[in-house]
Structures are given as C-alpha cells and as structure tokens.
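Report on one structure; see the data block that follows.
Only one protein chain is missing; all other protein chains are in place.
By letter and in written order, the chains are A and B; residue numbering begins at 1 in each of them.
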Amino acid sequence: MAVATITDLTVRYGKKTAVDGLTVEIPEGCVGLLGPNGAGKTTLLKTLLGFLQPVSGSGEVLGLNVATDGLKLRQKIGLMPEIDCHIPGMNAVTFVAFCGEMAGMPAAQALRRAHETLQYCRLGEARYRDLETYSTGMKQKVKLAQALVHGPKLLFLDEPTNGLDPDGRDEMLNLVRDVSHGKGLNVIVSSHLMPDIERTCDSVVVIRNGKMVRQGTIAELRTLDTVQWTVDLRIPSHEFQARLVEQGARLLSNAGSHYRFEFKLQPGADIGSLMLTTAKHVGAQVRGFEPASRSLEEVFMEAIA
Amino acid sequence: MIEPTLPSVPVSADSPIADLTYRNYDGPLHSRAVRWWTIAVAMFKLHTRPLSFKIVGAIATLPYLFIIALLWLQGQIASAQGGRPSFLVSTGLVDMTVGQKFAIQFYNALGYQLLYLVILTLIAGAGSIASDNRNNALLIYLSKPITKNDYLLGKWMGLFLALFAAAFTPAILLYLYCLVSYYSDGFLRDEPRLLLHVFTCTALAAATLTSIMIGLSAWSKSPRITGAILASLYFAGQAVAFAMWRYSSQGDPGKDVILAHSSIGGAISGLSQGIYGVTVHTLRGSMRRGFRTVDYPPPSGTIMWAMVLGLILVGVVAARIKIRAVEVIS
Partner (left out) sequence: MIDLQNASRWYGQVIGINDVTCTIGPGLTALLGPNGAGKSTMMKLVTGQLRPTTGKLTVLGEMPFANPKVFRRLGYCPESESSFDDMTGREMVTMLGYMAGIPASVVKGRVTEVIEHVGMTFAADRKIGGYSKGMRQRIKIAQGIIHDPDVLLLDEPLNGLDPVARKEVTAVLHGLAEKGKCVVVSSHILYEVEQMTQNILLMHRGRLMAQGDIYQIRSLIDSHPHRIAITTRDSRRLASLLLEHPFVLSARFDASDDTRLEIETRNPDRFYALFPEIVLEAGLVIDRFYSPDNNLESVFKYLVNE
C-alpha cells in the first residue's frame, strides 16, 4: 500500500514550474527523497503538506487529497524542518506540549506525550531549560520530538543530521531507523548525505527538474549487472593488477591501493580465493575485499546525469 | 556488528520488562475550533511571564490608587467642611457633577494609564510575530493542523488578553471600591452603565494597541525595531497632532477637537470620553486674568469610533497579508 500516490502533478512556485508532471508512488516504510538543489523536492513536500495548490494533476497522501484536505493532512503528518526554528521563551517541554496542543491534543495528554517523545529522543534534564540555550544536537532532537508528539502517520525529515557531531548523527539515525520500522510510522527523509540515506531508508525516489527520474529499493538500485569486486592492498601493486587481468578480470578503477575489478566468471566462483592466491604469488598483502555494489552516490549521479 | 542501540524486548503483555519504545498516539483530540485558543493561552502566559511586564503592570495600577486616594480624601474633606466645595473640586481634580462623578475618574485614570499600556505593549508584543519571524517559528506553527487565521487570532487574542488584564484589573478594583464606599451616595443609581463603559473602554484601548502592534510585528524580523516604530508612531504621532492642533486652533481647546485627537492615544482617549459620556471641566486662565471653568464635551462619537475601529482593522489586515505559509521548508 502506497503512502502517497502522485499522478501527473504540476506545481508552480512563483514563476517557476517547480514540480512538472510528477508521477510517483511513495511506498511504505522509510523512503529517501533525493535530488539536486532546486529539483523540486521542497516544493513537493510543501504540496504534500497542503500548502501549495497544484496547477494540475492529483496527489493523494494517506488517503487524503493534497488540494483540498490540507488541514487533515497536517494532522497526520509531522515535519522536522531543516533550519533552526523554535518559539522563543519556551523550554523543550512547553514547546513540544504546545505543538501537541496545536494538533488538538488535550493539555494533559500533550504534556504527558511531550515527555514521552523527549525521552524517546534522548533529551534528558535539559528539557527544562530555555530552548535558546540549546546546542545544535539538542535542537535537532527537539525538532524531531515536536514532529512526533501528535502521533503522525507520516514523518517528513529535512536534513535530520544537519549540524550534528558524529555521535549525535549516530543517535539521530538510529532514532530514524527505529521509528520507521515496526512502529506504524512512515518516514520520508530528504538529505544530501548518502550514508545517512543508506542507513535509514529502504527505498529512494530521485527527483530532477520536477520529475521523478529514478525510484526503487536501495538494494535493487545498488545491484550491478556484472560481477564486480573491490579489493584493498597494503600498498599498490601493478603485478597484482596485471596477474588478475591475465586471469580474466577487467580493471574498472584504481585509487592508490584500492582496486575495482569486473569478473566474467560463473556465479558461485570463489573469487576470494582467486584474489588471495594471486596476491600470494606476487607478494602483495590483501587487506580486504568485498563484492562491489553501486554506491548510492553513484546511483544518484547516474540518475541526474 | 549490528547492535540494536534501542532496547528491543519481546512485546508481550506478560513480560516483566515494559516496552518503552516509541508508540503512536491514538488518543482523544479536541475539535479544530479551539486551536486558536490554545495559541492564545500560550501567548498570554508568554507575555505575562517576564518580570518587566509584571513591574510595569504594577506601576500601571498607580493612577487608580491615586484616584482612590483622591476620592477618599474628598470624602473626608466633604464631611469635615460641610457643603462648601473642597479645594479638590475647585481645582478640578475631583468632579462632583452628578452623572459623571465617577465616570470622569475612570476616564482620567485611563488617560494616565495609556502610557503604561503602551510600554506593556512594547514589552509583550514587540516579540510577538517579529521574533517568530526571526526564529522561523512560523515553520512550526503552520506545519500543524491550524490555519493562518488560527495563528493570527491566537496571537492577537494572547496579546489582547495580557493587555486587557493589566488594564482592567485595577479598574475593576476601583469600581468595587466605589461600589462599596459610595453605594449610598448613589453610585449605581446615578451611573448605572458605568461597569459596561469601563469594560468597553479598556477593551478598546487594549484592542487598538494590540492590533497595531500585531500589524507592525508581522512585517518585521526584529522585535526592537518593531517596538521602536510603535513607540514613535504613538508618541511622535501625539506630538505632531498636538502641534497641528496648536497651529490651527491657536491654543483654544474648544476648536478643532478632532484634530487634537488625531493620534493613536488621542483617538482612544476621545472615544473613551464619548463612551463614558463625560464633559471635562477645566480651569483655564491665569492668576492675573482670573480663572474660569471651561467645558469640553466629548468629540464626535462617529468619527472617534471610525478612527479606533479603523486602526484596529488596519493592524489586523496588515498582519494577515504578511503571514505567508509557504516558506515552511527552505
């Protein structure tokens, strides 16, 4: 069952046609929304939130029509914006509870739920301090908590790891992964950092110039048509490379001591042993090998080329 | 190794370990109609929390305390002196005209209090929408299931209630004092609709200041600039109106009354005078030429109503135009 079905949607933003006859079905689970800056991702998200009226086409999100059911949509959607945003003069608890109340929750429920989501987002005692004193990481957590407080069915995350330390990024990505799997919540993540997308999302949608150019599960998109392996040596070795090529491999790329080969062997062939044997014969030390797949970044580049 | 960092425990009702992972909210929801009220309540709390608001609010009660003192003093002197008018009456501080004996005090008090109300508006309101603009708070508000109108109404109401509370509380105390002390003097009998008038004038004053502040605030990203603009509109406006009136009327308070009231403060006070229905008696003249009492009836009600309602309308419309939902995601 699709979370959102968009058919031939066209949306104008100012003078620009930002979304141009877009047709895409966004599946359940965690979906990455990718695209170069200015591709129309943000306009699409605004339209799905019911802020922009499409010029033509239709969009259905969670069974609601984007052109007419703006308010009902926002009841079921939570947004974690990219840029810094907070309501001045409040601490985290007040802020998140207020957001809950604005979504219609009774005050007592909103307060209880605010604590619950702040706890889930790992914000401890700091929740009683004024938001203006928070570090970037804490602000991100609060943004996520306010998006979750009213129990939405769909979550939009815009650059969720923006400004976060590696530790904070880890925490945030774990949260996103956890909340999007098995909790009845669908998530759309918009980000430029492919590792973030790979870690949290099951599938991606690539948008370019207002149109959908690639869509699929990450696993599908990353599979290669041919058998490719990457191998790392201790130090670069021409002999190793030459020896492998002799045995039928084709060199695809080489950066220092990191190699990428294509093999035309039978499926099930023990390429690992082949490489270890070859290395032994030329006196090279292998430090790692694995079957290559397209990195998500490569998928992205190809899709928008 | 892929280690789950969040506890994943078997979800069974009999498990001694509670499942504290994220769960959805499927509980009760209020109807959509009250969303603006939620915002209003939150804003009210926000506005009235700072110490500066409370202090200025306390100072704003002083005019009323002063009037209570005057009335009490008048009562003391009157009973001591018998029938002769006291110095309070002759200087015009206390007006014994039946039918407006008390109304005029409320009218005067509002006049004194307006300055403090403006200061309170600056303290509370400047931040209102301007700091939302600066902190991108609109992103949060408008991504919730509320409309722009909910937001605006909530903001307006929050500020209005804060100002109204600060203005009306001392007024109601004065009213109760008068009720208790002067009931036998014909307080209710002579001025039966006084409470309604007090309520209306205070509300109109608060509403006007709120609307102008909200209107200005929506167009700015800087609370300080907004405050400065409101302050200058109010005070400079008053000075300009006075200067124009002075020029045109050559200092005769009976002429060009409308012009004299052509500022924010002037309009509010002119309208209040009309609502209270009081005629101001002042002493004019000098020691040399002798004093005489001059009467100033309230200025034209229609025009005053038009000015005040106009100001309120302009403020609200200006805010409505400016609030754009679309910049929710950069």
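The rule we apply is simple: a contact is a pair of C-beta atoms (placed from the backbone, for glycine too) under 8 Å apart; a residue touches a chain by one contact, two chains touch by 3 or more.
As the structure is a prediction and not an experimental result, all values here were calculated from the model.
Among A:2, A:126 or A:276, the one in contact with the hidden chain is A:276. Listed by residue number, the positions of chain A touching the unshown chain are 35-38, 135-137, 159, 163-167, 192-195, 232, 234, 270, 272-273, 276-277, 279-280, 285-291, 297, 300-301, 304.
Here is the rule we go by: only the chains that are shown with their structure count from here on.
Averaged C-alpha coordinates put the centre of chain A at 49 Å from the centre of chain B. Contact residues of chain A toward chain B in the complex are 13, 42, 45-46, 49, 51-52, 71-75, 77, 79, 81-90, 94, 98-99, 101-106, 109, 113, 117, 119-120, 146, 148-151, 153, 158, 171, 174-175, 178-179, 183-185. On the side of chain B, the complex with chain A involves touching residues 5-6, 20-32, 35, 38-39, 42, 46, 49, 127, 131-132, 135-137, 139-147, 325-326, 328-330.
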